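So the structure is just underneath, and the comments pick up after that.
Missing here is one protein chain; the remaining ones are kept as they sit in the complex.
Up next, chain A:
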Amino acid sequence: MSETILEVKGLKTSFFTDDGEVPAVDGINFSVNEGEILGIVGESGCGKSVTSLSIMGLLPSPPGKIVGGQILYKGEDISHAKESRMRKLRGNDIAMIFQEPMTSLNPVFTIGEQLTEAIRLHNHLPKKELESRAEELLKMVGLPRARELLKEYPHELSGGMRQRVMIAIAMSCDPKVLIADEPTTALDVTIQAQILDLMAKLNRETHTAIILITHDLGVVAQVCKRVVVMYAGKVVEEGDVRDIFNHPSHPYTEGLIRSIPDLYSKKEKLYTIKGSVPKPGSIKQGCLFAPRCDYVMDKCWTNAPELVGDSHKSRCFLHQEQA
């Protein structure tokens, strides 16, 4: 059994707006083991990106603030760590890649300058070594003409190449945890396949744990070992990827899986989850999914279910007889 490297315990992140406190992430728990790929899935507004920004200490503050819970990195609580401590961790221990490869690179610096920035900040290497390390990184992410690329600017590269550069930057200091927030959403399918392949390869070779945040269940099924399903700021189901896809126990997870059109066979009619995602904080009591649930029971409107289970956890009264 490998060790837990990152643990999120009861994390609550809220945004303080003119209309009051909006709980974007509302008491979530999950852990990441060394060298594993954990998927976090959910639709827009479920809090998956806010979770990753909270871990990285990159929440725009104000209005965002961590109001409760802990984020333990190797046992150390970093949820309210000083900026100087976060600077040491960011890039070096925990790195992140973003969705938009077009906007997350600085257009006025060369690839080489951006690639070596983190290495320069975290370890002091002589210039010669810096260059060869940068070249090595570009080769590692499968980019051809590494030497010339170092002198080129982001606009000279395609979307897929830029995302490879982003991955190279994130991997530059051998982080223990890599958070990938929708890394392939902006890319075409054939390029997406290349990038997912690359991430799986890096995970095998460097043993970096990856938190893959996505809305695409297909990506999760192909890459992740364990999955956390989020809905309206809460974890509604967590477990092994096979358990989740073959025996989803939360009606939301089941609904999500059933509403995807199948590539291999044509269904007469798609399953739909009725209604839409509630606004954060708009449902005051009961299960947050109750208004959209096909199996809703009386108690769902008044009592909020807890997340229970051992390896396969679910937040639903259907699987909790004692409640």
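One rule holds in what follows: a contact is a pair of C-beta atoms (placed from the backbone, for glycine too) under 8 Å apart; a residue touches a chain by one contact, two chains touch by 3 or more; residues count from 1.
By our rule, contacts and distances are computed from a predicted model.
Matching "Glycolate oxidase iron-sulfur subunit", "Dipeptide ABC transporter ATP-binding protein", "Glycine betaine transport system permease protein OpuAB" or "Cation acetate symporter" against the UniProt entry of the left-out chain gives the name "Dipeptide ABC transporter ATP-binding protein".
Within the set A:2, A:132, A:259 or A:285, the residue that contacts the chain not displayed is A:259. Checked against the hidden chain, the listed residues A:272, A:302 or A:320 yield one contact partner: A:272. In the full complex, chain A touches the omitted chain through residues 43-44, 158, 160-161, 188-194, 196-197, 215-223, 241-242, 245-246, 255-257, 259-264, 266-267, 269-274, 276-277.
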